[in-house]
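All protein chains of the complex are present and in place, except for one that has been dropped.
Take a look at chain A:
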Amino acid sequence: MTTVSPPAPTGTGSPPGPDPGLRHRLAERGIDRQLLLLVPAIVFIVGLFVYPFLYGLGLSFQPREGGGPFADYERFFTDPYQRDTIWKTLVLAVPAALLNVLASVPIAYRMRGRFRGKRLLTILLVVPITLGTVLTAEGLLNYLGPAGWFNRLLQSAGLVDEPIQLIGNYWGVFFSLVITGFPFAFLLILSYLSGIDPSLERAAATLGARWWDRFRHITLPLLAPGLATTFCLTFVLAFSVFPSAILVGNPAGETRVISIAAYQAAYEQYDYPFASTIAMIMAAVELAVIALVLLWRSRLYKGSTGGKG
């Protein structure tokens, strides 16, 4: 730790190297000079995130057509075609994020320990991350489309007469969000789970708790903060869905999500202030959902879970 601190100016007679006196005096005022190392990261964040964000915020208050700083906000909320995108996106993102989290829990729970083939199974579960949305969408088109394997299978099994419509509507986008979001949720939850000391469950077993009681009273309460965090992250990913809403959804109708509205404002109507307004509304909705989840999380136990993680 001491090796990175720059040598402080030293008076005559003091030993060479960093002056402990100065460092202690600064530390007493709560100043740690090593925090200076954070400066490049802060510059980066300010330049690439804070500034564009504030610029967009400013832009959203300068509507192209005039009418006061809130005209674009008013326009968004009074036009059902725009306003409904919030609901359409939430209806996609919340269930998809919930399903990703809830499906990850039992799978990760079974995969905590060591077993043969764990690595292969993990790779299989995580591989969709590496594919990218477009490839996933293409796969979905081939597999779930009207002439895809899935429908042909159902038809040849005599289960349906007509192909089921799974592409070009809500379900296509939903499946795509699950496929791309699940690996994130799974990896996060697996690491949260392996941070819980396995001897806690073993102790619960010796105290007479069956597996469901062990899960409900020990693992789940310790995992819950991790579930909340995971939900927030997958929700944000899903809420900003864009390519799959166009490729496997119905971008003019039921999957006209909020990012499509923003895209159209910016690149079809070249109305940057309105596009910024939509982006700000998008951020506000995300923050509202995250705030709700974190409010719930703040009521949970968040201390040590005894494990190595």
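Note that in this section a contact is a pair of C-beta atoms (placed from the backbone, for glycine too) under 8 Å apart; a residue touches a chain by one contact, two chains touch by 3 or more; residues count from 1.
By definition in this document, contacts and distances are computed from a predicted model.
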Complex member absent from the view - protein name from UniProt, among "RNA polymerase sigma-70 factor, ECF subfamily", "Malonate decarboxylase acyl carrier protein", "Putative spermidine/putrescine transport system ATP-binding protein" or "Electron transfer flavoprotein subunit alpha": "Putative spermidine/putrescine transport system ATP-binding protein"
Identified contact with the non-displayed chain, of A:I107, A:A205 or A:V285: A:A205
Sole residue of A:L193, A:I218, A:I258 or A:I290 that reaches the chain not shown, by the stated touch rule: A:I218
Touch residues of chain A, complete complex, unshown partner: 197, 199-200, 202-210, 213, 217-218, 221-222, 301, 303-306
